[in-house]
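Of the protein chains in this complex, one is absent; all others appear in place.
Then we have subunit A:
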Amino acid sequence: MAEYSFFSLLKNAWNGNRDWKPAWSKAEPKTDYDVIIVGGGGHGLATAYYLAKEHGITNVAVLEKGWLGSGNIGRNTTIVRSNYLLPESIRFYDFSVKLWEELAHDLNYNVMFSQRGILNLAHSPAQADDYIRRGNAMLHGGGDAEWLTPGEIAKKVPGVDLSKSARFPVVGGLLQPRAGTARHDAVAWGYARGADRRGVDIVENCEVTGFLREGDRVVGVKSTRGEIRAKKIAVAVAGSTGRVMKLAGIDALPIESHVLQAFVTESLKPFVDTVVTFGGGHLYMSQSDKGSLVFGGDLDGYNSYAQRGNLPVVEEVMSEMVALFPGLARVRLLRSWGGVMDMSMDGSPIITTGPLPGMYLNSGWCYGGFKATPASGWTFAWTIAKDAPHAINAPFTLERFHRGALIDEKGQGATPKLH
């Protein structure tokens, strides 16, 4: 019987809910593992899960400096999509959406993946052409895309200002119907439980403070809970990539850490049943099951590890929201927060062996890491287990920057502000 099912619910209700096991146990670190994963965020936990499930490698420790779900996996705007232009990105993110579609069954954990679609609004004929081109690329790549006229948008999202007098009049929108949102904490908890039940040690409050080296090779980590050795050390620490890699002596990477803010309003009645993005500036918004509008915009724009942003971006995001949805002008904002993003120089991630022998690196997620969680974990686990990348993540190397083989969706040159 599956651990979570209608019958287990009945049985435990009958027993007064005394027999539930914690979703993951608080493991004490051993001194030796086959694989250590530094970083117990979504990607680290997914990597541990797929290492155990797909490759039978269960002598694994996931080291998390805080508690599970305390990083970006619990701080994002929960959007899942694969509306990309370049073949490498389409293949990777579409694979991710396919894993998302089966994730709740696979994990036996309700991640509340809701395929409510994502609608990118276009505000000029040039932007419409660009979006339609991207939609065609998605269709060529085996994905799904539809072009909506303003009339169709009015039916789908009644709150949008579609008037000719809007500051940025809407000329159409690119819809990816299979995109959507998911419950972000459940993703962390579901992967954690899945990995834990297969024998992975999930060690919380264990910060890596250094790496153990034998010559060039990385053979373990120093941590706040002692030295831990392993044959393979995988690093999946998102915004902390710079900090952690410095501990291994890697002083420069094609990554900058930036702060991105997100916002939640008070709860409203059902208002929007898809994810809407504003092409006149940068805004993405959806409505959570609790009724609050969850939205965000651009990076603050300066290097930061602070997990909090400044007011100019708050003002900009709010003004874009009101430009697009004038009816929301009097809705009150409940919370805002910031997360640290590992912004790569071409806007695409890095999932690779190296850069040191015995080490594996997963980073550069910009602000699209959440949607990639399953594919990132799956391909990273493959890369660790086989010491070589899978075809899906083979283009996402670290050397691509120095070979000129960038995966730059916008084709606008090296900058850490892409996504």
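In this text, contacts are C-beta pairs under 8 Å (C-beta built on N, C-alpha and C of every residue); 3 or more make two chains touch, one makes a residue touch a chain; residues count from 1.
The definition used in the following text is that contacts and distances are computed from a predicted model.
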item: Name under which UniProt lists the unshown chain, selected from "Amino acid ABC transporter permease", "Dipeptide transport system ATP-binding protein", "NADH-quinone oxidoreductase subunit K" or "Sarcosine oxidase subunit delta"; value: "Sarcosine oxidase subunit delta"
item: Touch with the omitted chain, as defined above, among A:Pro254, A:Gly296 or A:Pro389; value: A:Pro254
item: Residue in contact with the excluded chain [from A:Met345, A:Cys366, A:Ala385 or A:Leu418]; value: A:Met345
item: Per the touch definition above, residue among A:Leu9, A:Ala126, A:Leu139 or A:Ala306 touching the missing chain; value: A:Ala306
item: Positions on subunit A where the hidden chain makes contact; value: 240-243, 246, 251-257, 301-306, 310-312, 315, 345, 401-402, 414, 416
